[in-house]
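Notes for the one structure printed next.
We show some of the complex, not the whole, and keep each chain where it was.
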Amino acid sequence: MPYFTKTYHPPGTPPGTLVERAAGAAGALSIRLVDYTDQDYLDKVVDHADECRPYLERDSITWIHFQGAIQAQALRNIGELFDLHALAMEDVMNSGQRPKVDEYEDQLFIVMAMLDVQAPHMKVDQVSVFIGPNYIISFHNGVHDPFDPLRKRLKKRSGRIRSLKADYLLYGIIDLIIDHGFPVLERFGEEIETLEDTLLAAPTRSTLGDIHRLRRELLLLRRMLWPHRDIINYLSRGDNALIGAGTLIYLRDCYDHSIQIMDLLENYRDMAASMHDVYLSSASYRLNDVMRVLTIIATIFIPLTFIAGIYGMNFENPDSPWAMPELGWYYGYPLVLGGMLLIVFGMLFYFRRKAWL
Amino acid sequence: MPYFTKTYHPPGTPPGTLVERAAGAAGALSIRLVDYTDQDYLDKVVDHADECRPYLERDSITWIHFQGAIQAQALRNIGELFDLHALAMEDVMNSGQRPKVDEYEDQLFIVMAMLDVQAPHMKVDQVSVFIGPNYIISFHNGVHDPFDPLRKRLKKRSGRIRSLKADYLLYGIIDLIIDHGFPVLERFGEEIETLEDTLLAAPTRSTLGDIHRLRRELLLLRRMLWPHRDIINYLSRGDNALIGAGTLIYLRDCYDHSIQIMDLLENYRDMAASMHDVYLSSASYRLNDVMRVLTIIATIFIPLTFIAGIYGMNFENPDSPWAMPELGWYYGYPLVLGGMLLIVFGMLFYFRRKAWL
Amino acid sequence: MPYFTKTYHPPGTPPGTLVERAAGAAGALSIRLVDYTDQDYLDKVVDHADECRPYLERDSITWIHFQGAIQAQALRNIGELFDLHALAMEDVMNSGQRPKVDEYEDQLFIVMAMLDVQAPHMKVDQVSVFIGPNYIISFHNGVHDPFDPLRKRLKKRSGRIRSLKADYLLYGIIDLIIDHGFPVLERFGEEIETLEDTLLAAPTRSTLGDIHRLRRELLLLRRMLWPHRDIINYLSRGDNALIGAGTLIYLRDCYDHSIQIMDLLENYRDMAASMHDVYLSSASYRLNDVMRVLTIIATIFIPLTFIAGIYGMNFENPDSPWAMPELGWYYGYPLVLGGMLLIVFGMLFYFRRKAWL
């Protein structure tokens, strides 16, 4: 994942401009309409957003979900159809937004970052949600629709989800998004432990790249998830008419989860930084090890080789008693070998005292 | 202890769902009922939670403690029996929660992290407490029941514990949990001092792993204990009807302890980070030492060996006065040896001036 | 860009003094007048500031923009002509100001830092803006006029820009300035990724300088951009009569952008610091690599050379059985070669066990 993920207009573009993008890899747009009261439940895929209009006017809770890449023209139509603020539509279009909540007249607009747990590498999609008194309009620019578990609960009437208002559905959506953090963090935790083991046992060159990549991903994750805390805090303050008192206690539970995720992320970041220190210290230690072996070997043999070199010299003056008389001694050779042995033992003794052996 | 210790549901699970877990190592569930007034004291182990119900209705203080691993079905029954909130029950089930306090209608729900001082390695269990006007229901998912000292005090009527309300019992529980931090921190303090001594005297490869493990444990500990401060702060603010004014001064004492523990933890963390620097510097210093020895030995003997090599060459042209005439000199050999000695002393003098000797 | 970019008076100069500067590289001053109502639109380059005076008295929105280097005398005239506060004029003159907003009686004075996206290196210009009920007077000390996109929107009546008051024009200016951060940060993001790749693959000496320069530029950028957040926060608080309620929602959007830019900058700074660690660790690793090769080669050949040296000695006493009898053995030479081979294999085995091979 690159550092800079935001799409943006050239500076000076009027606010609320929607610019056509190259068709991305996020697949085609699909629209899913869910409409329910305590008694009835309707769930269908529609072709055009216009078909949803009549449901909004009814007294039921209507949830319209747009899944996949959306084109500027389609988005412009949707904005007009459901009377959504142009600034918000721009944020839906320009993915990579910082998560936030904006308050419009009788509407809340929420942008959140959703981790794709099925992706092999870290991947963050954007979920944009509009909530009004009895409807929710949501956009997800990823490949897989993550909200199936919610629809199942709605259909099964599990819990109180059908009997409550749109704010409880919003809680369901937020809770689902937040909780996607746990499997991802669990995976990171295991990765850190594996890295630590490698690091202390036998670090290689690629370990260094792994640590750096880990720090980078944790940093990106933190940037995307940190604002969630503020969003839920804002919603659970209870001063917005759209969020009923009964939902507040559930949002507080969400808030706890979000804090727990940030706590974990901070821990991971601290340990990843510490791993750099360990890598460096470990490399230093191994270097010491290598150098000690070299030094011991060299220090023992260099003087010996020198002595052998001495007696390999060719001084020979038959008239001189000084021309290497040792060479002619009866015990010359064994004496030299003995001297060498003495040097070896002296060295070994010295190294032992220096605790190098 | 792994980094990620929270148990969690798959995202999208309805709030308050209790999922059956594999039977853990925390042993079977045991239920202990304590019921007392200023005059009477009852302490018995019960088989089924239902037996406790009548005591709750009486005017006495009732303390029901569930010790050990609990199954989802049993927990669901307990929740219904004592009318406990489903979200709270989920937190009891899913251990590894961040410590927190939740306020329900006429009930407080508190989650705390309890250090197991008897475990050989760092181990953190979860204590969950519900407090109402005249009862306390507590859960501890560890092996040993840590609350025996409290029951002894209740039985012995030591202090004012029997004459006061449930909030004073709650203080007793919290105080006990917080104070478990002191022996653990004392042990950490000793471990750090031992590590420091090793580090400055003779660090080995395993020292590095020890420092890293220490940083990791301190980080985990900090994550678990930090929220305690907020919990006690919240309770001692005195705006909750369940916490009487007389207990506030005791809670403030608890708060002091909790801050002192955090202060110590921060100090430990700072010193553990500093130990990495010491390790690295110490390794650098030793490397210098090793390299100096190698350099001195090599620098002295390499030129000598070269000279010996020169006079080991086999140039011999009987007609040439240039064919190594030194070899035939009368004093050739002693002159060469003398020259070598001069080189040695020159080197030693140079090294001394460079302060390498 | 140097660290210290502020121009300042000698200490003790009276406040509001305008000192003549050497004519800079920012080009000559040009004055551009824009005057519009919902119906009319006028856009012309004027020669003297005096020509703008009558437009200010009319009921239209008047925007006077001074582009390029300005001389003290000209600035003094402008100040008197439009009744601008002397302290503010000093800030216009002394570029390199910290971005800020000052409130005068019925006027706001805003200083912002504008990134020059066309400059090859990081370059920050200063934009100073005065806003009153129906006029905006702006100064930009750079080479290129960055506000053309705004004038185009005014002329085309795109969006609601013509029907709203001066505060919406101010929003347009601020939005343009803030959004200049995105292309610059995008470029930085790419530069960091390139540096990371170099760092992990094959760092050179210049990589070190690049990392340091990056940290320096990010630091300067942060210093210039950080106060923008406070400025927009101040404006969007809505307690200033000059900023209408309708503009607040747009300023909040600006605020989001400004926070997103700071988030990115902090991430970049963290990663740049981490890159230093990687550089150091990577250098350590490569040193290990180099030393291992040296040690293996040296350790294998030094003993062998010593043995060869031994048998190169010239001990010869025809009478002594101790004078290197090996030299005369029938299998002497192959035995020695065999011994050497044994040593080589022993060494290789030892290194393999040490995992050096």
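Worth pointing out:
The first chain written gets the first letter, and so on, giving A, B and C; residue counts start at 1 in each chain.
Just so it is clear, a residue touches a chain if its C-beta (ideal position, glycine included) is under 8 Å from a C-beta of that chain, and two chains touch if they have at least 3 such contacts.
Being a predicted model, the structure only gives us computed values, none of them experimental.
Here 3 copies sit in place, and the number of copies making up the whole complex of this structure is 5.
We adopt the following convention: only the chains that are shown with their structure count from here on.
If the chains shown are joined wherever they touch, the resulting network is a simple chain of contacts running from one end to the other without closing. Distances from each chain's CA mean to the overall CA mean are smallest for chain A.
Of all residue numbers that take part in the contact between subunit A and subunit C, under half occur on both sides, making this a different-residue interface. Subunit B and subunit C have CA centres that are 40 Å apart. Look at where the CA atoms of subunit A average out and do the same for subunit C: the two points lie 25 Å apart.
The residues of subunit B that reach two or more other chains are 312, listed in rising order. Those residues of subunit C whose C-beta lies close enough to touch subunit A in the complex are 117, 146-150, 152-153, 158-159, 161, 175-176, 179-180, 182-183, 185-186, 188-190, 192-193, 196, 200, 249-250, 252-253, 256, 259-260, 263-264, 267-268, 270-271, 274-275, 277-278, 280-282, 284-285, 287-288, 291-292, 294-295, 298-299, 302-303, 305-306, 309-310, 312-317, 319-320, 322-324, 355-356. Residues 2-4, 6, 8-16, 85, 87, 97-98, 100, 102, 104, 202, 205, 208-209, 211-212, 215-216, 219-220, 223, 273, 276, 279-280, 283-284, 286-287, 290-291, 293-294, 297-298, 301-302, 304-305, 308-309, 311-314, 324, 326-334, 336 of subunit A are the ones touching subunit C in the complex.
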